Structures are given as C-alpha cells and as structure tokens.
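Missing here: one protein chain of the complex. Every other protein chain is in place.
Right, chain A next:
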Amino acid sequence: GENTVRSSLRGAGGGSGVPLPRPGLALRLNAGLLFSLQIFINNEWHDAVSKKTFPSINPATGEVICQVAEGDKADVDKAVKAAKAAFQLGSPWRRMDASHRGKLLNRLADLIERDRAYLAALETLDNGKPYSVSYLVDLDMVVKCLRYFAGWSDKFHGKTIPLDGDFFCYTRHEPVGVCGQIIPWNFPLLMQAWKLGPALATGNVVVMKVAEQTPLSALYVANLIKEAGFPPGVVNIIPGYGPTAGAAISSHMDIDKVAFTGSTEVGHLIQKAAAESNLKRVTLELGGKSPNIIMSDADMDWAVDQAHFALFFNQGQCCCAGSRTYVQEDIYHEFVERSVEKAKSRVVGNPFDFKTEQGPQVDEEQFKKILGYISTGKREGAKLLCGGNPAADRGYFIQPTVFGDVQDSMTIAREEIFGPVMQILKFRTIEEVIERANDSKYGLAAAVFTKDLDKANYVSQGLRAGTVWINCYDVFGAQAPFGGYKASGNGRELGEYGLEAYVEVKNVSIPLSTDFPTLCCSSRLYLCLLV
C-alpha cells in the first residue's frame, strides 16, 4: 500500500526495521551454493535441452552475476507435458481440496516471509531497485498477494440458476488448465505472485517464463514452491527469451491460456499467436502513458510529492507511471519549480545503500532507449529543466529528469519512456484536460488531485483508464483489480475480478423429471416439433 511505500522510503533513511542485506551475496551465487540456476520442471532442476546458458547482469555495475540455463521451445514442450500430466483428471492436484490449495499458497507466503531479506537482496542485485524498497514494498506486496489468493481458493463460488422449466441448473468454476505466464523484469517477484496467486487458487497448472534480465528471484521461489508441497508439474519455471521461449508458450497447442505482462508491442504478438494456434485465452497487462491531473485547488505539497513519486518510483520503470503530468494554468509555474527542486534532491546511487532512492535502469538497452527519448524531447522543443544525462561512470544510472512546456504531440508525451523522465503539461479547463488525457492509445491508470468532490467525480468518470487514483498515486492492494482499457491490455488482475481470467464457467442442467412428455411440456422445449 501507499503507506508502506512512503514509510519505506522514510524507513530507508533511518534504517529502522530493515535488516541489512547479506554481504558477499554475489560471490555465493557464483559458487552456486544457494540454489539452482536451471529450468524448474516437475519440481526438479533441468539443464536446457540445448545446453545453452545466458548471463544475468547486475545493472549497478554492468558485471555478470551468474549464468542461467536458457530455455527455448524444447524446454517449453517439456514443461507443458509436465503441467498437463499434473492437470489430468484424478491427479493429486485435481483431487486436492480447494482449501488445501489455499493452505499451500499460505505456506508459500510463509516461506517467502522467512527468506524475505535474502529475496529482497537478490531482487536488488538482479534488477537494481533500492534494497529498502525491495524489502519493504515488493516483498510485502508479494506475501500479501499470495495470502489474499490463498483465501479465495475455496470461496470462488459457482451459482445455482433459476432456469426456466423443471430443471435444476448450476455453474461450476473450473480451472482453465495449463496456463502460460510471461512476466516482466520491473517487479520480478511481485509479478510472479500476481500471476501464480490467482492461477493456483483456482486450480490451474502453470508454465512461467521469467524475464531474461531478472530470472534469479523467480528461480529461488521455485525452491520454495517445492518446499511448500505443491505437487510436481503444478508450477514450472523457464528462464529464457521472448522470441524463443515466450513465443513457444503463446503459440503452443497444448496451453489453454496465456497471461502476459509487458509491452503493448509484444502484447499484439501474443494475441496473434493465440489466434493462429489454438485460440487460447489471453490476458494482457501492457504499457501506459498515464495522465496525472493536478487541479489548482489541490494541496500543492502533496500533489508535487505524489506526482514525483508517480513518475520516479522504481526508476520510472512502472507500466502505470504518471508520465503525463497535467497541471492547471494558474499553479503551473510553482508546480514546475517545486517538481524540479524535488527531482534534483533525489538520491541516485548504490541500491544497497539505505540512503539511495533511485538505482540503475535494468539494462543497457533500456538505458540507451531512455537517453534517446531525452534527446528527442530536447530536439522537439520541450524545456529540459534538470537531469538529462547518465548519472554515473558505470552501471545504467540516469539522472532524474524533468521536462517543462511539453506539448501533447511530442514523442515524450505520447510514447512510454519507462525511465526517470517527467513530462509536465499545462491545461486550462477540466473539459480540455479530460479530452487530452484520453487522447492516447493507452488506458492503464490515471489520477486527479483536487479538493473538490464534483471535480473528483467528474474526472474519475470521464477518464478512460482501468485505475483512477484521486489525491494519491500508485496505490496497490491485492484486493483492488488492476488492468487496462484500450491498448493497455485485456482483462483484470487482482481482486475477485482477477479470478475470472483463470476459470472456465461450466453450466450444468438437470431435469427434475425424466418423463419426456412432461418435461417437454413443462419446459416448453420442442413443443412445436410435437404439434
């Protein structure tokens, strides 16, 4: 939750409540002492069929942390076979009490909590996010998410239905089957929990591909999945690349559903592959260019603080980043001034340092892409107010950057930058800003800051976005559904809504009498054929 985020950042300064990361973690990883870096299928560790490996890089230094097995189509095939066997009628997983599925998910949450400091450090090492944030925000949300879905496992009710005629009719919410899940690198552990929680609570089996930039924490969790007691084949985890392993999942004829979090570009490919293969169900959580609207009656301190947080949190690597900050004309100058001040004071550096608020971007490709957007912004006439350059000699650090006088037509106001680059735009009227805010192919999130209830209601209803925050930003909880309108995705994750994507609804009808003429008469079915 937002409270946790705020207190975590404060806590990081004071060092309260967060255990120190373990020294020498990287070294011990290299020695292979802690866990396997292979492909996880049937609760066992496998080399890639091709025997290939790829390096995982520490983005704070650009150095290789370790080599990880590189899964591709052949490994996906193996994993799907295992998953399918685990999903067979009569299997331990299919016969397990729903409440016991909940128990296993709760146990997994306990194990993650037990190893919280280790996992947080691993996440920081591999992804670059500040350790204090990993520990307090990411890990907290992971544990809460798993516990939330554990509770749903025996409560996702079918219905009995008052069907016309002399029938008894009910629905069963059955698991979809083998679910392919492709997760991103910006919140590796959290996205893993968002995907596993609802899929397992509803009784599915999973073949998960983790991002090639950040495979480590997911593989560690694989150990915990086994330790928790999930039957072999229920969860299978494959580190690998999108065009090979990811494509194999989305075009697989034996995968019943694919869930993807990542770019809109790849989302298109996945939905196409699903269509061309077996019409597997598709849910997508994709990109955004989320508007954050600051009305002149808003609490200025709070709005500046939140708009900063909305964009710079997680090095700007959030799909819901508030990357179009619309500020009402009469407070625009002051807002810009204070935002620049705030950006300049942001502490960039070693993510294991408790003072650090901003670590490196995840890899060289992203680093270069963001710098490219910054030069485009300058070229197209936006006013660079601070930052704009790399922030260190090594590693993928970028200075907190603020652009003023941004116009809606500029590339930096239209495309997802996914970095610490804030765009501030000016508006006059509420009608104008709604139209401009909605003029985007995206529709993931949006926010409005105002003290006026009418404005809050008007804007929150007019915005075409799956999440609207009023007087806050980046507030997440496992209870609240999240997902996009338009090209920001299909479907919802989290909340009760998030379960829908992981079940097939089966409708069962039984007549209360099997005497055919009576049945026909009472149900009025086929009567015309009998006359």
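A few comments on the model shown:
Basically, contacts are C-beta pairs under 8 Å (C-beta built on N, C-alpha and C of every residue); 3 or more make two chains touch, one makes a residue touch a chain; residues count from 1.
Please note the rule applied: contacts and distances are computed from a predicted model.
Taken from the listed names "Deoxyhypusine synthase", "retinal dehydrogenase", "ER membrane protein complex subunit 1" or "Exosome complex component RRP41", the protein name that UniProt assigns to the chain not shown is "retinal dehydrogenase".
Of the candidate positions A:99, A:278 or A:429, contact with the hidden chain is made by A:278. Within the whole complex, the absent chain has one touching residue among A:64, A:347 or A:508, and that is A:508.
Although one chain is not drawn, its touching partners on chain A can still be listed: residues 1-4, 89, 144, 159, 161-165, 167, 169, 171-172, 174, 256, 264, 267-276, 278-279, 281, 284, 286, 434, 441, 456, 460-462, 465-472, 475, 477, 479-483, 485-487, 489-490, 492, 495-497, 500, 504-511, 513-516, 518-519, 521-529, 531.
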